[in-house]
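Shown below is the structure under consideration.
Only one protein chain is missing; all other protein chains are in place.
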Amino acid sequence: MSQSEQKPILQVRGLSKAFAGKTVVHNVTFDLHPGEIIALVGENGAGKSTTKNMLCSLLAPSEGEILVDGQKLEPGIGEDLGVSAVHQELSLFQTLTVAENMCISRLPGKAANVDWAEAERIAAEQLDFLGIEIDPHVTVDQLGSGKQQVVEIGKALLHAEKVLILDEPTTSLTAVEREKLFNILDKLKERGLAIIFISHFMEEIYRVCDSYVVLRDGEQVGHGKLADVPQHHLEEMMVGRAIGEARPDLSEPTADEALRVEDFENEDFHQISLSVKKGEILGIAGLMGAGRTELAEAIFGLRPAKGKIWVHGQEVPGHNVTKMKDRNVVYVPEDRRINGLFLNRPVRENLSAASILTFVKRRLRGIGFKGEKRKANELAEEMNIRIPHIENHVSDLSGGNQQKVLIGRWLVTAPEVIILDEPTKGVDIGAKFDIHATIVRLAHEGAGVIIVSSDLPELLNTAHRIVVMRKGRIAGEFTRDQFDPARIISVAASEGGARDDAA
Amino acid sequence: MFRSLTSAARLYPAIPVIVVLLVSFSTISPYFLNAGNVEAMLAANSVVLIAAVGMTLVFLTGGIDLSISTVISASAVLSGLVMAATDNVALGVLTAMGVGAGFGAANGVLIGIFGLTPFITTMATQLIARGIAFVMSQGVAVRGTPFWVMDFGFWVWLGIPAVTWIAFGVVLIGIAALTLTTWGREVYLVGSNRNSARFTGINVPQIEFSVYFLSGLLGGLAGFISIANLGNAIPGVGDTLLLIIIGAVVLGGTAMEGGEGSVLRTLLGVALLSILINGLNLIGIPFYDQLIVQGVLIFVGTWLAMKLSRRRS
Amino acid sequence: MTQLKTLLSRQKWLAAAIATIVLAALLSVMSPVFLTFSNFQSVLVQASVTAIMAIGMTYIILSGGIDISMGAILFFTSALFAQLMLDTSSYPLAFAAAISCATLLGALNGALVIWFRMSPLITTLATYSIYRGMAIHLTGAQNIPVPREMGFLGNGRILNIPVPIILLLIIFVIGIYLLNKTRFGVFVRALGNSQRSAEETNLPIGKVTITAYAIGGFVTGIAALVLLARVGGLQSGIGIGIEFTVIAAVILGGTKLTGGSGTIVGSVIGAVFLVLIDNGLNLMNASPYIYDIVRGGVLLAAVVVDRLSAYRAEQSLRSQRSARLRETAQA
Partner (left out) sequence: GLSVDQLFESRVGVNNAIHAEAEDRGFEVIEVVADGDAQAQNAQIQSLIAQEVDAILVCAVDQNTIERALIAAQRAGIPVVAYDRDLPESRVVQAFVGPDSLFDGREAGRYMAEALSGVEGEVVLVELIGALNDQNGIDRSAGWREEIAALENVRIIEVPTDWDSSRALSGTQNAFQQSENIHGVFAATDTHIPAVETVLTDLGRLVPIGEEGHVVVTGINGSNDGYTATAAGTADGIVVMDLDTTGRTAVALAVELMAGNEVPRTNVIPGNFYTHDNIEENAAMIWGAP
């Protein structure tokens, strides 16, 4: 209890923000003490990232004030006051090197003569502290998204003297790296850094945080010590209603094969053979850079690969995206902003993009989009996508809602084989529950499902079978009765883990 | 009523600017709304309008077609030569469209299929088209255009020249194709995010090919229209048009980054630019001061337009 | 060999360099005088104006912008210089006015882009028209001769090296230093990568953008004086249209049109490449009518070479990676 007697390092008073007249954050008030980790939780679109943006002085609040160490936070001076943040959408510069990225806002040496050797040393030291092997010389675009996230965290840590804000920092990390990060947070806490931690993973929150602030539709609906609230209570505060135990019933897979690949091979994976039955959900686990995404993309025909592939027992010669789509195979990509969404197009068009021909009624084939709006609205409702209007650009949505748009797009195509890559990345518990339910329902209806996920509990929850990949090869397979988190992780991580970077 | 007016102004931010220009020019100069002046303005801008529709398609996918200006010249010259030799107008139209389509297809294959950068590639084809126009014509106008073609340039229906009707037709087809067909939708999606388009199973090379192809085709048509307008085909006819075409498209509100814009906006952009230039001429300020005013108005117009459309979202 | 390919994928300007060497080799076979020292020097002198401007344009494009008005700035600067020389005959005044005016006009482009959050293309299209109008307004479309001794900038020699080449070298060295060793240089490259990230990282976006455009203006001012000195006097419309050649040089040199990655070396090589085409045509006494066709053809060949080399490099990276994968699989 010594914390609350200390002077708070960050005071947030009546913070509000409105975009074009619509209030998205309203009257948020809390204190943060040195050495305290506070969880900022809420559903998708609750206003967490907006709050973060105000706290690191990227956005000016409409009302209220923020005091850092007693000093008022003015726009743009966050870093000078020792506040820094890891943003939900990475803010790295792809063609700059790791060292350049990490040191960019405080380059060593003079403005007219930057000391690059020093910058590289600082970066290397920081990466070392984070316990990950990344060459500070390589450009960021050569790193996988997991490593990029680590770089981003390292960058923020370099400048966080008083307050560090982490907005969903673990979405691209696997269990091993997450644990590393949490240990680091513990260390930082001991050093007296104050941390705001935004996450949709309840286990993580209970693992690292001391207290919590709950936002619902922009309102602060709860604030206190974590030790005082049980998890289900916290969840209820976020959602505003009681939620049931999220354990979907799995159906029995049939004997028919939905998809089969044999001897798949390219520069990212080696000798892969696997099959999914109709009605079966196959999980693929592995560390970052294990080659799961590449495999999934290759199966869908987005990357060249040697090997054979069967859909519904029929071989697909010279397979490519069009052929796979024609056979009702779909792929929901991992990175929604880069490979998934059309950010400056309306939600409606994003939902219909994969199935324009079947999405709407047409009198003449290929002409007119009658009924598109209605169907898009229905789908948005079905997926529980929160948007003011179906014509809003996708970029206006919160992260979780964007993810739902992406999944919704593919679900309307009535897929028979569906490959999902990190399907619940950045999605709140309610939405995650919805998405899992949808996946299970698809399996019930006879689709073959492959889920690639770094969120092990998710796989344990939904999969019939888990295949573990390591360095581009299949390193193990577990059926439901053999599920054991510790063993799965050890199979994924043995021999030291991830691939080297710097190809 | 008022609401729908303001919302139209937000969607098509060029409209209020056009209205202001129209009102002020017609007050200052009694000749501005004179039928002859309006006809001349419409006819002269039909070439730019047709080409700008092509450029809009390319812009929507995030590309650029620098060759469209000299494709106009090349197709005009070749079509002029064919007509001079055969006295056959249909053959002339076919040649113009064929030459345009040829260049369009070349750009389409190089950029869409082989993935070359649009800027340099179309700059190269721009030079080649210009060279062909000059080689074939030996630098001078191709004479011997059938009388019918020139006469066609004079036709006026409902106060609007025939060539302008053709341009309007192109605009209408462009609007329909972009808003009503799957192809149009895919053009927007490719421009919005190529990766996502590929991951969604859209045939990106095909879409890119198609926009450059159509841009070339429209360049060809514009080349033929230039013959009708001018009476003869000249090898330098398109040279000066490139910046005007790009200016009109961007002024209308179609972004070069892709995924945003429309043919209707381009129509308004062309209208705005041509009203501006014509009006400034009538007011009688010297040429070089017109350039300055034009520049300022292009800037202010686009800025206002952006302000208005920002407020919408 | 594989190393070369890897290098190719990293250093994008190498492709342009190779294309230039191939073109030079071709020309030396076709024309005996091509490989003379004096022709080499003459090519460099001819490329100097474009190359100097391309260095500035590289900053602008790297930062995610573009400047269509560069040619008009060149025109206006030349006009201002010539007019001032005519009126006052004062070199210091004319030089200072021309260079600072060019820098200012460049900076104004940047400022408009930043203050009004406008697309660089439309902004500089507008200023292109404005600057050009200002230039004609200033001189009334008259030609104005410049004093003979001005010629020193155009064809004087220091240590037997032509002055334009010296100027190019100086700007080249400063350009490289600025881009690679200073804070500003990193910021420029960062800005072109992602505007959003730059905002979130709290970079001084306004200052960096304005400076990049100002540099473009500054070097255009220098290029204007060199060109003026070489051409011998102001001509109405001088420099109009040169921006496309400059942009082409930059893009040929491997800089991405959308910003973020590119090099100064590449841009200079690109400028030399473009001059070589004309040099070759002149040397071979080609018919004036086919100039554009050959230019277009060679330009096309250059992009194809660039694309092919990138493709080959990618392929070799792939095969290296799969070989490594197979090794670990066997281990």
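The letters A, B and C name the chains in turn, as written, and every chain counts its residues from 1.
By our rule, contacts are C-beta pairs under 8 Å (C-beta built on N, C-alpha and C of every residue); 3 or more make two chains touch, one makes a residue touch a chain.
Since this is a predicted model, take the numbers as computed values, not measurements.
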Check the whole complex and report which displayed chains the hidden chain contacts.
B, C
Out of B:N232, B:T254 or B:T302, which residue would touch the omitted chain in the full complex?
B:N232
The one of C:T103, C:Q235 or C:S316 in touch with the missing chain is C:Q235
Which one touches the absent chain: B:V47, B:I64 or B:M83?
B:V47
For chain C, residues touching the missing partner are 31, 33, 36, 38-39, 42, 45-46, 49, 136, 140-143, 145, 151, 154-155, 162, 227, 229-233, 235-239, 275, 278-279, 282-283, 285, 287-289, 291
What residues on chain B make contact with the chain left out of this view?
31, 34-37, 39-41, 43-45, 47-48, 134, 138-141, 143, 150, 153-154, 226, 229-232, 234-237, 239-241, 277-278, 281-282, 284, 286-288
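The rule is simple: only the chains that are shown with their structure count from here on.
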How big is the gap, in whole Å, between where the Cα atoms of chain B centre and where those of chain C centre?
29
How big is the gap, in whole Å, between where the Cα atoms of chain A centre and where those of chain B centre?
44
Chain A and chain C: spacing of chain centres that average the CA atoms, whole Å:
42
Overlap residues in chain C, where contacts from two or more other chains coincide
none
What are the residues of chain B that contact at least two other chains?
none
Touching residues on chain A, where the partner in the complex is chain C:
58, 76, 78-79, 85, 87, 89-96, 100, 104-105, 107, 111-114, 116, 265-271, 471-473, 503
Chain B contact footprint on chain A (complex, rising order)
20, 302, 321-322, 324-325, 331, 333, 338-345, 349, 352-354, 356-357, 366-369, 392-393, 396, 409
Considering only the defined contacts, which chain B positions touch chain A in the complex?
180-183, 185-186, 188-189, 192-193, 195-203, 259-260, 313
